[in-house]
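Here the structure comes first, spelled out in structure tokens, and everything after it is commentary.
Just one protein chain is left out here, and the rest sit where they should.
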Amino acid sequence: MTERTNSGAVARYRMMRRIRTFEERVGELFLKGESAGSMLHLSIGEEGVVGLTDLMRAGDTFTTHHRGHGVFLGRGADPARMMAEIAGKETGYCRGKGGSMHIADRALGHLGANAIVGGGIPHVVGAGITARNRRQDHVSVAFFGDGAMSQGILYESMNMAALWHLPVLFCCINNQYGMGTRVDRSAGRVAFAERARAFGLAGETVDGADVESVYQAAHTLMASARSGQPGFLEISAFRFFGHARMDKSPYRTPEEEAEGRLRDPVARARATLDAEDQVSPADLDRIDAEAATEMDAALASAIAAPAPGMQTMFEDVYAPGTPAPFAQADRLRAILYEAAP
Amino acid sequence: MTERTNSGAVARYRMMRRIRTFEERVGELFLKGESAGSMLHLSIGEEGVVGLTDLMRAGDTFTTHHRGHGVFLGRGADPARMMAEIAGKETGYCRGKGGSMHIADRALGHLGANAIVGGGIPHVVGAGITARNRRQDHVSVAFFGDGAMSQGILYESMNMAALWHLPVLFCCINNQYGMGTRVDRSAGRVAFAERARAFGLAGETVDGADVESVYQAAHTLMASARSGQPGFLEISAFRFFGHARMDKSPYRTPEEEAEGRLRDPVARARATLDAEDQVSPADLDRIDAEAATEMDAALASAIAAPAPGMQTMFEDVYAPGTPAPFAQADRLRAILYEAAP
Amino acid sequence: MTQTTYREALRQALIDGMQADSDIILLGEEVGLYGGAYGVTKGLIDMFGAHRVMDAPISEPAIIGAAIGAAMTGLRPVAELMYVDFIGMAMDQLANQAAKSRYMFGGQIGVPMVLRTQGGTGRSAAAQHSQSLEAWMLHVPGLRLVMPASVSDAYHLLRQALEQPDPVVFIEHKGLYTLKGDITAEPEAPWGAPLVRRAGDDLTIVTWSRMVHEALAAAAALADVGITAEVIDLRCLNPLDDAMIFASVARTGRAMIVTEAVVTGSVASDIAARIGERCFDWLEEPVLRIGGEDIPIPVSPALERGSIPSAGLIADAARWLVRREAPQWA
Partner (left out) sequence: MTQTTYREALRQALIDGMQADSDIILLGEEVGLYGGAYGVTKGLIDMFGAHRVMDAPISEPAIIGAAIGAAMTGLRPVAELMYVDFIGMAMDQLANQAAKSRYMFGGQIGVPMVLRTQGGTGRSAAAQHSQSLEAWMLHVPGLRLVMPASVSDAYHLLRQALEQPDPVVFIEHKGLYTLKGDITAEPEAPWGAPLVRRAGDDLTIVTWSRMVHEALAAAAALADVGITAEVIDLRCLNPLDDAMIFASVARTGRAMIVTEAVVTGSVASDIAARIGERCFDWLEEPVLRIGGEDIPIPVSPALERGSIPSAGLIADAARWLVRREAPQWA
């Protein structure tokens, strides 16, 4: 790869390809019967979010929704530990307790994926308070879907961020659907950024199929958030596949799907790099191949990883060193042997 | 009173005076130690809401917040039954179970006052669904304070109303304060009607000190709501007294209070009727005197009314004819006498 | 009388109810085009139209709130909460509004609505999609609370719920949708009455929802070693005519309450306390609670399973209660 190329754009392409390939392997994990359950939500079609994650810095924090694999990879996650978590294994990010919908990593600023639509949004307000009170230069970003636009807690959170001038960004990944409901069937008016502006935020909508546009829009909003003017960024995308692994999307037509899948951020970035940035197809192929090798390894290591030991179930309910839950076996034993109390 | 006068405006003045006088008597009830508790929220300063209640029809329904006496009187409430309820008496609207914050009257369309900020708002969405499904020509109106602008459920409700084209109106009585917090300390951006418009509602703000302006604005919004375009009306007002009976408002200056109290809808209406509609001071005095007589009687009858019988406490938890709560005395009796089960 | 599934029984109850009463509407996320997250409302939007089968935005508080308003004004809404785990954001509408309106308003305004939802473990759905939260609802006067364990109850209790004058929380179990069984012509028992699913003399096992099936499996295993366990399915947790439970325990002298929920603060604790009060003189052994561990539900399938009572655990505990045979793990 020559020095003339836009190294940022290439890095973003590489990240998007890694996300795409990772998600494909998650699908395989499920088909192999090795995933913990079927509640696996692939972010294929939403890789344009890399335009934002790429701008986040060490110290910045974030929360995600249930479709958060891509965001977390974008922030530097180790795909093997992610895959292990999705398989419910001891070596996963959360020791096999969280799974796909609850991956987190404090070290990388990931305050947690959430299975409650909108559930993680207010946490960034709190992270913003911490940054403000400690005079840290950190932004906290909430990632969520269009479905969360119907959750009241979003508006409560946006209002607080605006009222207190917090370094916070709300990022709605609008993939046009919440399960089987297209946005025009869940929103009385679909101009989401307008809602944010009415609450006093800087609000923008951007085409998520073009990662470089996302990057530009996010650049402005992240800078203003960092200086205390919170923002809202709607990344318009298309959910390529069903809601979760069992969903075959019968509520939308093949035509709509085919058209939606034309909005492919990975393909588009590749084409642009090829045509405009003169990255050679061979270089791009190499990137793709590296991603495949990496994700194959992640998949294999997750499958090979050990399940958590039964006793771990009682750990992490409370902090170490504080009273732990009274296990049922111990309670029954206490009753059974009727030691005088 | 001559035929030349604007009979609607006179009726609205009369209603506003009745509300004002009623609220003054509620204050006396408290001072006499005859109210059920001190959670009494006077709507003095907010009588301009009569410009909206006057436009509501039989069959229309509504919910109110904790400061709802005025709204309910505006819809035809019997002040004696209201006062009895505020005193926690058997003859009150709710048999002494609800009190000031939970007055309701199904017959007059009052689906209930609510002590949860925002709690009654979604109920009008449901009433709107009923009207739509039954093809009834009814509008349902939610009355709430500026404080409820911070409750997520308001936005969820507005979105639903817009999405489903329901005959619903959201009426925010902005009295500038939620307890000790002025709106600019609770809202990141104070243009409330703009928020409603961003959700697809028809949204307006009007000066509540001028009941006739309220009437005009409400006229348009009620008509459009009735035809399936839901609306939002912010009535700007000033809370003349403390939040509840114990609050002396130390968080605002006497100057601010004095200035706010200049925005007196009752005084303003009286002055207008006098100056522009040529209603004589004597006629206006007579209206005021009638209100005083009526509310004195309501106060006296509430004080004289009987407290509810102890056994009534178990009634109305569930519908008559269905299993009632197991009273503690009965449970203890069952244990005590140890009849073989 | 047809062999069908729990899912189909529920669907049929909705269809029959909606055909009988045009005021019934369904309101919830994905109840229309998608047919319900677990398929219970499949096809109903085509049968009854979008004004009666309403796909709602992801707004749990407002969904329940809208159902309340519809109920107050004459409809009979069935609000669907996709997972009982989501009630945390709508508990105000359920407990402070739906449950208390009749009372606060002195009997004037009832809220005849059904909140359909589902709970429980079994799908590796992790901590926020696997809970059993009926204890929260049992503690709220003004609510009714129903949890069917059988196909026939799925049908009949839902039909009956649709006729109640007060709000009913109807909690299905995600692990039972594919259960097969008959819909009996008449309800297996009256509304509010528990049902003896298996008769026995040595101990009484009180349970509900999916744990009925674990208890029955345990009872079958116990029969092999000569212990006869009576298995009582509560069906309705409120109203609950508990006299039959007391009579059974008075006869057997031994009681065990089995719940899938976290045991501390559970409905099992409440039933145990009632038995302790009312059956004291007849008890031979302590009233045992067997429940979920006091932990959030882990995603790992092995840990999830291990945190919830099984037929084996129930049988072990029963052998101790009846024969003082200590289980291996004890």
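Every chain is named by a letter (A, B and C) in the order it is written, and numbering of its residues begins at 1.
FYI, a contact is a pair of C-beta atoms (placed from the backbone, for glycine too) under 8 Å apart; a residue touches a chain by one contact, two chains touch by 3 or more.
As the structure is a computational prediction, the values presented were derived from the model and not from experiment.
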{"item": "Which displayed chains the unshown chain touches", "value": "A, B, C"}
{"item": "Among C:39, C:88 or C:165, residue touching the chain not depicted", "value": "C:88"}
{"item": "Hidden partner chain, touching residue among A:104, A:211 or A:225", "value": "A:104"}
{"item": "Residue among A:39, A:56, A:125 or A:169 that touches the chain left out of view", "value": "A:125"}
{"item": "Contact residue for the chain not shown (choose from C:43, C:265 or C:312)", "value": "C:265"}
{"item": "Residue in contact with the excluded chain [from A:24, A:78, A:294 or A:315]", "value": "A:315"}
{"item": "Residue ranges of chain C at the interface with the undisplayed chain", "value": "61, 85-96, 99-100, 103-104, 126-128, 133, 135-136, 138-142, 238, 261-262, 264-270, 272-278, 280, 283, 285-289, 294-296, 298"}
{"item": "Interface residues of chain B (partner: the chain not displayed)", "value": "36-39, 88-89, 96-102, 114-119, 147-148, 150-153, 178-181, 185-187, 251, 307-308, 310, 312-314, 317, 325-329, 331-333, 335-337"}
{"item": "Touch list for chain A against the chain that is not drawn", "value": "61, 63, 92-98, 102, 104-106, 111-112, 114, 116, 119-134, 140, 152-153, 156-157, 159-160, 163-164, 315-320, 322-323, 325, 331, 334-335, 338, 340-341"}
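In this section, only the chains that are shown with their structure count from here on.
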{"item": "Furthest chain, CA centroid comparison against chain B", "value": "A"}
{"item": "Rounded Å distance, chain A centre to chain C centre (Cα mean)", "value": "34"}
{"item": "Of all residues in chain C, the ones touching two or more other chains", "value": "57, 59, 61-62"}
{"item": "Residue list for chain A, restricted to those that touch at least two other chains", "value": "150-153, 185-187"}
